[in-house]
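FYI, not all chains are in this one, though none of them got moved.
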Amino acid sequence: MRCISLLTDFGLSDNFVGVMKAVILKINPSVSIIDISHNIEPQNVFQASFLLKHSFKYFPKGTIHLAIVDPGVGTDRKAILVKTRNYFFIAPDNGVLSLTLEEESPQEIIQIDNPKYFLKPVSHTFHGRDIFSPVAGYLSRGISIYNFGKPIKKIKKIHFPKPEIKKDKLYGQIIYIDNFGNLVTNISKDTFLGFVRKRKFVLRIRNKIINRISTSYQDSDKKETIALFNSFDSLEISIREGSAKEALKAEISTPIEIIIVK
Amino acid sequence: MRCISLLTDFGLSDNFVGVMKAVILKINPSVSIIDISHNIEPQNVFQASFLLKHSFKYFPKGTIHLAIVDPGVGTDRKAILVKTRNYFFIAPDNGVLSLTLEEESPQEIIQIDNPKYFLKPVSHTFHGRDIFSPVAGYLSRGISIYNFGKPIKKIKKIHFPKPEIKKDKLYGQIIYIDNFGNLVTNISKDTFLGFVRKRKFVLRIRNKIINRISTSYQDSDKKETIALFNSFDSLEISIREGSAKEALKAEISTPIEIIIVK
């Protein structure tokens, strides 16, 4: 059974997500639809890009990933269909696929513009229903990608803040905060280990100092602030049985620094 | 594969929705269940009626729509099963199907009262689990609608506030607010265009004046209040990359008026 994943900022209060699924099932009744998340902050293309990067590869080969965070709906921003070695991606051309396509490079990019596969009339405000879902439905039935439009070469990219190394200091920041209030940094496990090696370090965030990497969320006293490597393979700041977000009053972009101690 | 849609005010924190799906799958394991929404405001039959009207027709023919916003559960309000040309609807008889059945007229209405198809004992507080879901499950297996109860002629209707025209003014109001804070009015695109024709107009909501219809959410400066036709084919008030609900302190029933300018 073919799988389609959905990632949007539509929320779960309106009928938007249900209607998209209805449109897909009307075209292909034997598809499995999996929600990655619909609670992306409205119009936050970065957040969606981050979650897609950390989700796509867990899905069955051939999965069609729809990522619809689309502040430009109804304007002349393109709609794209990207084929990679293992997956298909359908999205507005606004960079939401950026981080993913760094890991899984495009074999073909199609600019979706064949109205044969759209719902009519196409609204100016809900291409998720009128364009993206029907295209995903037909693609899941085996329609060739070249039927949906013409190949193009370039798509829009967005860039995440990269960590910086200056002498004996590594500067990063919080780029994602999860449901538990855990603070995900832009410092990967590899970057951290490559920088620190076997040297002593202190990690500073807000007014907290941490000087070791914990091995689990409970590797600490209660309410202690800890650092550990999370399931995204990133450095994460956490508090045992508490919310680091609230305790540290941290938010997206809150800086973090790691300093080598001599 | 037969499709069943769910629309409730049960929320997603309790086990109510999961248990309804379990009951359905126990009776018919090969059905697709799609959530329209479970975040209807508690007991808000109007809101559910609005979302059902704007969702049902996107589903595959033969879909069984369950709409359970049911403040009268456990009283003598009826449970009904409505067959239309393309769909089945199962709901408490409280008007939640009103707007939908104006578009898709009933061919047969059954008062559900055959306990053979209920879970036992039937609770006084959760007919979603004990009556509506098992009936949907058996219906999806092809049981005739006449097995569930006797045909009746009349069901309860609720009425939405209609827009009013007085000379050169069109008066409407906000009837739905979406996840993005967009304000959906009770003025359809057709009503608006029929009233305004090619004349100049100003639209007033709260202290804002708008004098044109935008073609997309980005057809404006940032933070500007705009009017456009949305995917419900209604007149909608929106703010680019912001929440019109918050900016205008608007709510359900907030008035809006369109005045022809001479």
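So that you can tell them apart, the chains are marked A and B in the order they are listed, and the count of residues begins at 1 in each.
Basically, a contact is a pair of C-beta atoms (placed from the backbone, for glycine too) under 8 Å apart; a residue touches a chain by one contact, two chains touch by 3 or more.
The structure displayed is predicted, hence computed values, not measured ones.
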Assembly copy number, counted for this structure file with 2 shown: 3
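Simple rule for what comes next: only the chains that are shown with their structure count from here on.
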Subunit A and subunit B: spacing of chain centres that average the CA atoms, whole Å: 31
Residue ranges of subunit A in contact with subunit B within the complex: 9-19, 21-23, 25-26, 29-30, 42-43, 71-75, 123-126, 129-130
Residues of subunit B defined as touching subunit A within the complex: 1, 3, 5, 7, 12, 32, 34-39, 51, 54-55, 58-60, 63, 178-180, 215-219, 228-231, 236, 241, 243
